[in-house]
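Complex shown without one protein chain; remaining protein chains in place.
Lettered A and B in written order, each chain numbered from 1.
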Amino acid sequence: MFSTPGASDMSDTPILDIQNLNVRFDTPKGEFHAVKDVSFTMGREKLAIVGESGSGKTQTGRAILGLTQGRITADRMTFHGSNLVGLSPLAWREIRGRRIAMVMQDPKYSLNPVMTIGDQLIEAGQRHKGPAGPRQRALEMLEAVKIRDPQRVFRAWPHELSGGMGQRAMIAMMLMAEPELLIADEPTSALDVTVRLQVLAILDDLVKTRNMGLIFISHDLNLVRTFADRVLIMYGGRVVEELPARDLYSATHPYTKGLLACAPEVDNPKKRLAILSRDPAWADAPQVRQPAGGRS
Amino acid sequence: MLIKSRRLRGLLNSLGSVAVTLFGLLLVTFVISRLLPADPVLAIVGDHATDEYVERVREQLGLNEPILVQFWIYFTNVIQGDLGQSIRTSQPIAQELMNVFPATLELATLGTIIGIIFGIPLGVLAAVRKDTLIDHVVRFVGLVGYSVPIFWLGLMGLLVFYAKLDWLPGPGRLDFGYEDMITPVTGLMTVDTLIAGDMDLFWNALGHLILPASLLGYFSLAYISRMTRSLMLGQLSQEYILTARVKGVSESRIIWKHAMGNVLVPLITVIALSYGNLLEGSVLTETVFAWRGLGLYITDSIFGQDMPAVMGGTIVVGAVFIVINMLTDVAYRLLDPRAQ
Partner (left out) sequence: MISASFRAWLLSDVPDSRFQARMGRFYLGWLTFARNPLAMLGLFILILLVVMAIFAPWISPHNPLWGELGDRLLPPSSKFLLGTDDQGRDIFSRIVYGARTTLYIIGLVAVTAAPIGLLIGATAGYIGGWVETTLMRLTDAFLAYPKLILALAFAAALGAGLENAVLAIAITSWPPYARIARAETLTVRNSDYVAAARMTGAGSLRILFGHIMPMCIPSLIVRVSLDMAGIILIAAGLGFLGLGVAPPQPEWGSMVSEGRSQILEQWWVCTYPGIAICIVSLGFNLIGDGLRDVLDPRGK
């Protein structure tokens, strides 16, 4: 039923299949249920997960890579049919970086300050077998993310780069081993608005040309509206709505509608901005499933 | 990328700080030496001197000058290396200090080396295995090192290993009476016995080193392991460590290349501080082990009411501290890419 890695070109063949993912934390105040019965599948497409702080979106992304402090349970969480739950450290090293990678929010913190960019890139590409050596490949990747002087950036320290450049270097680093799935956890939130669109364009381009899947985690519904193929809205650890990006304005769930209403529109000015009201019941309702055939 | 003049400016800044701190040190020691309730002149000339003689000595020592002039004389003397004369021995203090300093250096250096070799791995282990048994053990060892008085532990060491078990030799750098047989060349007993060609005394010297060096080593280890653990924990919770995990980097490489790389620079400060602590601890340790170093010199001077010698010793220790601080500063500049 699932295709062998890399053999399929069809964008709707699922590469990631998640059924009832749960992430729970043990805190002094009791058990914190961060991710509640989240289910979705995705193929080589751009899937956005949108929610506010505490909605569980980041924890979902981390759980896919097994990088959360919480306890992960799921009925099924597979990548190309291979299980992703309870793997050994050795098994994880096969997946992380090589088949699934993750770009984080702020390059100021997510890059090692005492290693040059080049060294960090080479390290990411160490185990990748390709025609060119790691160094050559690193320079190619830096060019691929539209960095104009790859030699200089290769030799640079992270603190010498601007936010936009640092994030592009980060993207280059994560693509070194040619993963099939890239999880981007708020990759543009720490960047200036002008730079944001550049980085988004680069991500878009890369994902298309390499036929990768992209999970784009964000709190900004407006941002993902034009960028993503499909959108998952999360609230209180649950998925409250799932729909194609172009169908966003026909959203049915009150939370989604509220989020959409909150954003000011230039060509449709309102006297008063809507206030988002949150109903705690949404956190307990079972996941809204997309009817079969509803995907693009 | 590196602008030489910026580096030079930074270094000059450090030197400036050092000069100011040194000045402050001398100011403090000068004030202390003038705090003496006893008349320094009487200590030199004795009780039976005539009034004119006392007056003459006062004149010589410059004690009749206004206080600022006295300080100036003091300051310029010290800068030139003249720390005055010892009241007990009438020898130049600077010379005496140079004779005893290597013995202290020997102990402090050995102790710090022990602290580094054992303390860093233990600290890393405790951080990586946080909250497990090994973590608690390492933290306990560190806690004891912070709570135990060094002079008492030294005495206990002598009691157990020398008196009761007879495994190690007793106080002194060599067995009783032999110390004066060796001509000091470097001041380090182990080296000097080798130079003198006396293999028996060499092993003897080595044996005598074990207890005091281990004592200081333990205190150094306690401090270094605790700081290493805390620095490591601080780094392991950083985002770039997550990035490395995402890249599939092995756990050992994450610890020893990624985290350690960031721990190294503050760790240098820790090691320098530890060295300074050991210099301090040597005062008490040398008293317990009859180790003829700077510490014993200072305490003997205190008992002998030889205040100039006490001040001289204080200045030397203070100056070493200051130099250590400056070297750490320089090292920081050189090693941290963000500081350049």
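In this text, contacts are C-beta pairs under 8 Å (C-beta built on N, C-alpha and C of every residue); 3 or more make two chains touch, one makes a residue touch a chain.
This one's a predicted model, so the numbers in the text were calculated from it and none came from an experiment.
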Mind giving the shown chains that are in contact with the missing chain? B
Out of B:L83, B:L174, B:A213 or B:M311, which touches the unshown chain? B:M311
Where B:L155, B:L168, B:I210 or B:L335 are the choices, the one touching the absent chain is B:L155
Of B:Q70, B:T109, B:S230 or B:S250, which sits in contact with the chain we cannot see? B:S230
What chain B residues would touch the chain not displayed? 20-21, 24-25, 28-29, 32-33, 35-37, 143-144, 146-153, 155-156, 158-159, 163, 230, 233-234, 237, 276, 279-281, 283-284, 287-288, 298-299, 302-303, 307, 310-311, 313-314, 317-318, 321-322, 325
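FYI, only the chains that are shown with their structure count from here on.
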Under the stated contact criterion, what part of chain B meets chain A in this complex? 238-240, 242-251, 258, 261-262, 264, 336-338
Considering only the defined contacts, which chain A positions touch chain B in the complex? 65, 67, 89, 92-98, 101-102, 104, 106, 109-115, 123-124, 127, 157, 159, 170, 173-174, 177
